[in-house]
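Of the protein chains in this complex, all but one are displayed in their positions.
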Amino acid sequence: MRILRVVGTSVLSAIPTLILATLIVFLLQRLIPGDPAVAIAGDYATPENLARIREDLGLDGSLVTQYLTWISGALTGDLGTSYQTGESITALIGQRLPLTLILMLFALIVAIAIGLPLGVMAAQKVDTTFDRFLTTSATFGIAIPNFWLGMMLIIVFALNLGWFPGPGGASLAEDPAQALRGLVLPAIALGLVGGAEICRQVRSAMVESLSTDYVRTHRAKGLSTASIVWKHALKNSSLPFATILGIQVSRLIGSAVVVEAVFGLSGIGSLAVEATNQRDYGVIQAVVFVAAMIILLTNLIVDVSYRLLDPRIS
Amino acid sequence: MTTVPVLNVQGLEVFFGHGEERVQALHDVSFTIERGEIVGLVGESGSGKTVTSLALMGLLDPRSSRIEGQAELDGTRLWDDANRRRPQAEVPMAMVFQEPMTALDPVFSVGYQLIETLRLRQGLSTARARAAALDLLDAVGISDPRARLRAYPHELSGGMRQRVMIAIALACAPQLLIADEPTTAVDVTIQAQLLELIKGIAADRGMSVLFVTHDLGVVAETCDRMITMYAGRIVERGPVGEVLAAPAHPYTSGLLAALPSPQHRDRRLATIPGRVPPPGERITGCVFAPRCQHRADICAEPVELGPFSAAREVRCVRAHEIHTTGADT
Amino acid sequence: MSVIASRVQGTTARRRAGRFSVWVSYAILAAVALVVVFAGVLSPSSPTAQNLNDILLPMSGAHPLGTDDLGRDVLSRMLHGTRVSVLAAMLAVGIALVVGLPIGIAAGWGNRWLDVGIMRVVDAVMSFPAIVLAIGITATMGPNITNAMIAVGVVLAPAIIRLARAQTMTIRSETYIEAARSFGASGLRRMVLPHVLPNIIQPILVQVAVLMGFALIAEASLSFLQLGVQPPNASWGAVLARSYTFLDQAPMQIFIPGLAIAATVFACNIIGDEIQRLLDPKRK
Amino acid sequence: GGGGSSDQDKDLKVAAAADASSLDPIRGNAGTDHMLLYPIYDTLVSFDSGLEAEPGLAESWEQVSPTELSLTLREGVTFHDGEPLDAEAVKYNLDRAMGEGSNIQADLAAVSEVRVDDEQTVTLVLDHPDASLLLVLADRAGMMVSPKAAEEAGGDLSTQPVGAGGWSFVEWRRGDSLKVERFDDYWDTDVDRVAGITFNIIPDPKTRVTSLRSGQQDVAMEVAPSDADSLEGASGVTLDQSPRVNLHQVYLNRASEELGDPQVRRALSLAVDRDVVLKSGYFDRGSVAYGALPDGYWAEPPESVVYEHDPQEAERLLAEAGVSGLSFDMIVNADSQTTRVGEILKEQWAEIGVTVNLIPREIVQATNDYFNDRKAPALLSQWTGRPDPAMTYRLMFSAEGYFNTSDEAVPGIDEALAQTDESVEPTERKPGFDAAAEAVYADTPFFPLAFQDSLIGLRDDVQGFESNLLGKPKFLGVSFG
Partner (left out) sequence: MTSPPLFSLESVSVRFAVGRRRHVTAVDRVSLDLFEGETLGLIGESGSGKSTVARAAIGLAPVSAGTVRWRGQDVASFAGKERRRFTESVQMVFQDPHSALDPRRTILQSVREPLDVMRRGEKREREQIAVKALEDVGLSAQFLTRYPHQLSGGQKQRVNIARALVTDPKVLICDESVAALDVALQAEILNLLQDLKAEYELTVLFISHDLSVVSHLADRICVMYLGRIVEQATTPSLVDRSLHPYSEALLSAQPLVHQSSAHRRIVLSGDIPSPLSPPPGCRFSTRCPHVIDSCRSTVPELAEVGHGHDSACLRTAELYGRERPVDREAS
């Protein structure tokens, strides 16, 4: 019951944001110079062809009508059809999204697996050489541009050592095992940087938790260090942890654009770039819409988990 | 007088920091607490009351502090020869802190925190710990304990939280309870309730209490004996009635005279000029001398805690002199 | 006491280590600043002068970092690129500050509806992946480094807005603000400038250091995607993109811009931490 | 052995630079589509590697009159869905290509009627002579779709293509991959065909090559010239290099203020050191271009068409034209290859005191800005070529040509091209093309730079791969060795 109410309020408060977000995309992409008709006509461009295509696309209708048509479709899961191909965009996204989602999931797993334990350990040994070393390394980790890291990983692990497939791996539907293997390097490229960030955040949250009065109470009671650290302090640090995870998800979507390009992965990141190049408004709109949905959904989950993790927030 | 005191502190000294920055926060703190006795520890802010409590509880961070001296609880030493502390879970001592809001873990329910303690300190099964927890909440005067077990700290009022804190402390089955300003953050009417509660529990369980406060009124109403601290040192100790009726140390009497009271309106309040010297400040001789109105040349000499009367001791060379001339009040 | 003793040593060692990375960071930033100012003087040759006979040379005395695919001196390109990248990042952060600070303070200070309105927009902007939004904005305005950095600035502004708002909200209920209100202080001149701004600015400075790092990476990403610096001009991202194309012929060249970016961003973050440490009230 | 047979069953993995814009031949728009369409659709006419017409689904043809072309179809050919490929089917296809929703109406503009003579014979009746028609039938217009399937799909085969090619459609994942499998009833039983082909779409050239080298792909299309050396040096892979009609050039607007004077254009063309451009810009992977068509092509320009690199002469011409401090904008396709060439040109023109401002734009925007909005007087881009040379000349240099932004015909071009329409025989058409090339040379309506060779990376076990002058390979004859 409580969960339902919590989710309900969070969803309600996310709706205006979503509408605003779609409005921004809608206006923004209309401002992108370049005529979709040119892209569609391609090598067969003639003035007549272009005029015909423009008419077909209904690009002359009013923006308000176009927006309303689009948003009402989007809410029912119909993201329209691609200008470029005439295909259903929903289907297109459906094809491209899983790869990106799996990549993000892998990256998150890598990030958490690295960041969480190291962060906790650093906090436990706060102000020691170990802590310093770790935080400095984490700071350096954050500083590495992840697409550059991706290139380095390709050079070392794909080209020189051959441990992992290089870019342009198998498609997920066709050869899942190989495709997943192909996601290892990009996931590391994305996850290492995220892990460094998580490590820093977890550390500072844990340092703060560990210096609170209630930790002193726990110590006064005689609770073991392990229980104080891994149970009490960690649960109390879960809010900043949830926050940083949420931030990571939105960062990951952004970084995926560049990293997918480097690794030749056809997820929605590369779809966004292709669509922009093709002036395929419908697709751009849809990709950004989906990305915004993912981020908003993540925020929603974070929001709900706040309320569930911390009894003080209601 | 042959009873073994529950707590016997001898020459407790605490240092903070390292090397150049090292400062001494406690100087030769020695005192005892008898079974069932409530001892008040008073002094201005920064005089070392909390440091004393934390040092005894073993809650000072070993990385930034260093403890010297010895303390025995119920005849067992708290530190071994290598200065290692006994495992906390074995020491029958518990503490109640000043801020009940922050001292309770905000994301675990009251029941969880209580039961966790009971299981750890008394080795109870979860079910029995639960029953014991209900009893404890009842004992500290919380109505509807069953419902309160599920409550989170933020859902409770300040007084209620402090009661929970006391319940958690009692779950440690302590011989000695250290209460560090347990009522400073609550209202007077609630304070009255809590003082009654602590006194009642101490009496019922034969538990001793080290009651830290800066409020002499509270000491007067709650404690059997009192210890006055100043700048990390004990400057006076003795039975509450005697001390408050006629303080031997100029600092204690200064504190008393500074208190406003409804009975003496319009009186100009006595003040103690200056402030408590921070630890680290080099002082030879009596630490209180710079603020003392009875300061004399002799006060430049170091002074030890010495007997004043049968039950009282004082760290002032001129104590008798001042006392007899009745220079104060 | 042995445990404590070793901890003591650990602490001193840590202090030294801490100071070391801070010094290294200062050194990096100082070097970067020097290059930004004196790029022209320090460069052995013009960053755009081609020598098509000497392309993709390895490191040598004449070309300490080798030459690129058009025979241009990579060191010169890196030095000029440093100026471009750093100024670009500063532009982006500057825009984020100029946009973010007033809006953030307004949201934190103003009435609830203003706050809700502003935060909705901020949430909406933040629900776009930063790079994607920057790509969109850059595509709209035409790809060049100024536009790219304006886009990055717009993308970064919400971070400043949120922080400024949160900070303003915390100090808004501070007693000294209430005290100032009690004798009639209000408005920009009597309230915001003397009381609000100075009291919220320090965490924002920390954030600025972090955002500098972010902007540098964003410049690199956008230039890598050909949306930033336009040829023949150099920037770290542009040099990186080029060196990736010629990875096989001149493998070392890809490390140079990558390391420059990583080192500078690292230094920014460390200095950010350092500012935070210096500003920590507990230190006082 | 067992290993061999399993090799034979394996799919050929091809890293393609771009996805098909549509799998319906009359609906697509990109020159890059063909490679993905050929396996599915066979064409009426085919071409050899020198782009001369060869029998395809049409066994033979006959120019009955200048306005009548009659085709004789192979017998017993069926579509993937089992439907017969007969004269009716051909008529259906050609009518469809001329009708509503077709992108290629212009290609068949000369055709007034398609007549079914008998089951195996079909005749195209023309309004006016059009010699390019034969090779048009080797292009999209000649790709035969199953009429039944087209009807069932409501006229749009974009996502469910059914043709009569060597492979039938299996699956298309937009922007990701296209998969086809061997069609067992293909008419040409002699040719080697792999069991299946998977085209993986990898836009980034570096990634295509890396992917090939790390064994993910068997074929990497469009290898960047900069990667060619290392690919040649690498083990396990080979580089297939062959010339093609793909022309890298600067389009320019003869109606513009900056480039309106033919003398100025000539000067700029003379200032370009094409050998250096070829060497540094294309790493010598191609040939220098002086005209619209490459040497070695049957319609190649005559000997007289050649630009010597002559900066002095260029400066002299500029001075004579009274132009000094010339500065103009040039939109550049934003890929790294083209951008580099732009940078080299910038440097070369700087030597004669001309400043060019490079405006890199991603390709659709570049096309839009230059051809539609005419925002700049010059565009550095490519011409992907057409099967018939007349198409190339018309589109770029006639008054109506979409790619001619001045809207004025190059003097003499129309007359020259009229000559080429009189016969379908290459030798008879050649003098007309020579005249066209000279007319173009005289006016300098564009700056041709280089024909970049087709560079294709192959794993060593890929046998029988053959590229063509169009740079749009068919995969017939390829096998794993």
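Per-chain numbering from 1; labels A, B, C and D assigned in written order.
Please note the rule applied: a residue touches a chain if its C-beta (ideal position, glycine included) is under 8 Å from a C-beta of that chain, and two chains touch if they have at least 3 such contacts.
The model shown is predicted, which means the values in this text are computed figures rather than measured ones.
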Absent chain's touching partners (shown only) are B, C
Which residue of B:I67, B:M160, B:M207 or B:A231 touches the chain not shown here: B:M160
Can you work out which residue in B:E72, B:D138, B:E221 or B:E242 touches the chain that's missing from view? B:E221
Absent-chain contact - pick from B:E196, B:E281, B:E301 or B:E321: B:E196
Need a quick check: the contact residues on subunit C for the chain that isn't drawn. 174-176, 178-185, 190, 194-195, 198-199, 281, 284
Give me the subunit B residues in contact with the hidden chain, please. 44-45, 157-160, 187-193, 195-196, 214-218, 220-222, 244, 254-256, 258-263, 265, 268-272, 275
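The rule is simple: only the chains that are shown with their structure count from here on.
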Can you name the chain whose C-alpha mean lies closest to the mean of all the C-alpha atoms? A
Going by residue number, subunit C touches two or more other chains at 7, 11, 139, 244, 247
Multi-chain contacts only, two chains or more: what residues does subunit B have there? 63
Contacting residues of subunit D [partner subunit C, same complex]: 206, 224, 226-227, 229-230, 276, 279-280, 334-336, 339-340, 342-344, 346-347, 358-362, 365
Subunit A to subunit C touching residues, read off their complex: 16-18, 20-21, 23-25, 28-29, 31-33, 127-129, 131-133, 136, 139-140, 142-145, 147-148, 151-152, 155, 250-251, 253-258, 261, 272-273, 276, 284, 287-288, 291-292, 295-296, 299
For the complex, which residues does subunit A have touching subunit D? 33-35, 38-47, 49-50, 84-87, 92, 95-96, 154, 158-159, 162, 165-171, 173-174, 182, 261-264, 266, 270-271, 274, 276-279
